[in-house]
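One structure, as structure tokens, below. Some questions next.
One protein chain is absent from this view; the other protein chains keep their places.
Right, chain A next:
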Amino acid sequence: MSMEAFRKWQCTVCGFVYDEADGWPDDDIPPGTRWEDISEDWVCPDCGVSKQDFEMILLE
């Protein structure tokens, strides 16, 4: 795992925040998973937009 700090990403459709440190265990994304390492067919857990359809923006 890279030493770079974990980042947070926000769904530009609904405001959902993906925190790389927490991952998303409900969808088998373990803590520490980088945004770019999440599969392209993952959908936003809150609004259902697929990863390829929305842009996550970097928070802070």
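One rule holds in what follows: contacts are C-beta pairs under 8 Å (C-beta built on N, C-alpha and C of every residue); 3 or more make two chains touch, one makes a residue touch a chain; residues count from 1.
Note that in this section contacts and distances are computed from a predicted model.
What is the missing chain called in its UniProt entry, if the choices are "3-oxoacyl-[acyl-carrier-protein] synthase 2", "FAD-dependent oxidoreductase", "Putative monovalent cation/H+ antiporter subunit G" or "Macrolide ABC transporter ATP-binding protein"?
"FAD-dependent oxidoreductase"
Spell out the interface residues on chain A facing the chain that's missing from view.
Residues of chain A in touch with the missing chain: 12-16, 26, 45-49, 53, 55.
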